[in-house]
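Every protein chain but one is kept in place in this view of the complex.
Chain nomenclature is as follows: A and B, assigned in order of appearance, with residue numbering initiated at 1 for each chain independently.
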Amino acid sequence: MISLPFIAVMIIVALGVSAAVLKRNLIKIVMGISISASGVNLFLVSLGYREGGVAPIFTSAPTMNMVLPTPQALTLTSIVIDLAVTAMMLSFAILIYRHYGSLDPRKRRLLG
Amino acid sequence: MKEKGEENGMSVIVKVASCVLAVPVIAFGVYVILHGHLTPGGGFPGGAVIATIVAMILIAGGGERAKSLNKELLSFLESAGLVIFALLGLLGIGTTFFYNFLANSGSFFGMKIPFGINPGYMWTGGVIPPMNMAVGLEVFAALSLIAVVMFTHEEDEND
Partner (left out) sequence: MQTIRVFTLVVMFAFLLLMALSLRPFGRPDNTDMDDYFIEHGQAETGSNNIVSSVVFDYRGMDTLIEGSVLFTAATGVLLVLYRRKENERKR
């Protein structure tokens, strides 16, 4: 049986990248990059799973067989960094709309 | 003169409902921050939960209410959170950077717990609960500052 979480990660990253390449609106391109980042976070969390394991928390845990805690710590940092990148890209999109009047990245915009 | 994108907010029902909903949401956010060393969560999700209240004020209040939110206070809170976090790391510099000098010590947050599954005691954790509070304050202030600035930006005449 092919492992299902990795197939899901592949579908999410492929959807995000295809949205970033094929769309004609700047906001949709930024959202495509954000979807790809969510797929990468899912990949990081699903790498640390142990069969039959529970969350690594000792407060009223059912068993002592726990999953690995380190990839979850790395995912916390990755989520915050993706949020910061998305916020900066959206503020640049606001600036471009204010200056040029349109959000199409394929129109010819010369200096002047 | 009317600037672009400035509405009067939503109706009275939405405003009253958002005022009523703000109390349990803030209580839940503070609970998630304070119990970061016992249950899943911690500083980062708790700060994000409290920042949704500021987004709700922006949507239900409109442009006039959004301009009265104090940006200098939010910036001061964000800087204070990061400085407190760095100072908490520097306090244990006798052994190493970010040393947990309060764990197993008997003072504020240092209770000894036995190994294994236990129902969870509040005054454990060492220097981790103060770090959770500092990070929660910083994340809340940063996210609401980003939302307020993106909502109330104005055009310059000679842009």
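The working rule: contacts are C-beta pairs under 8 Å (C-beta built on N, C-alpha and C of every residue); 3 or more make two chains touch, one makes a residue touch a chain.
Remember, predicted model here, so these are calculated numbers, not experimental data.
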Contact residue for the chain not shown (choose from B:29, B:42 or B:61): B:42
Interface residues of subunit A (partner: the chain not displayed): 2-7, 9-10, 13-14, 17-18, 21-22, 46-51, 56-59, 66, 68-70, 72-73, 76-77, 80-81, 83-85, 87-88, 91-92, 94-95
Touch residues of subunit B, complete complex, unshown partner: 36-40, 42, 71, 75, 78-79, 81-82, 85-86, 89, 97-98, 100, 103-104, 109-113, 115, 118, 120, 124-128, 131-132, 135, 138-139, 142, 145-146, 149-150, 153-154, 156
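The working rule: only the chains that are shown with their structure count from here on.
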Residues on subunit A engaged by subunit B in the complex (per definition of touch): 55, 57-61, 64, 76, 79-80, 87, 90-91, 94, 98-99
Residues on subunit B engaged by subunit A in the complex (per definition of touch): 38-40, 44, 116-120, 139, 146, 150, 153, 155, 159
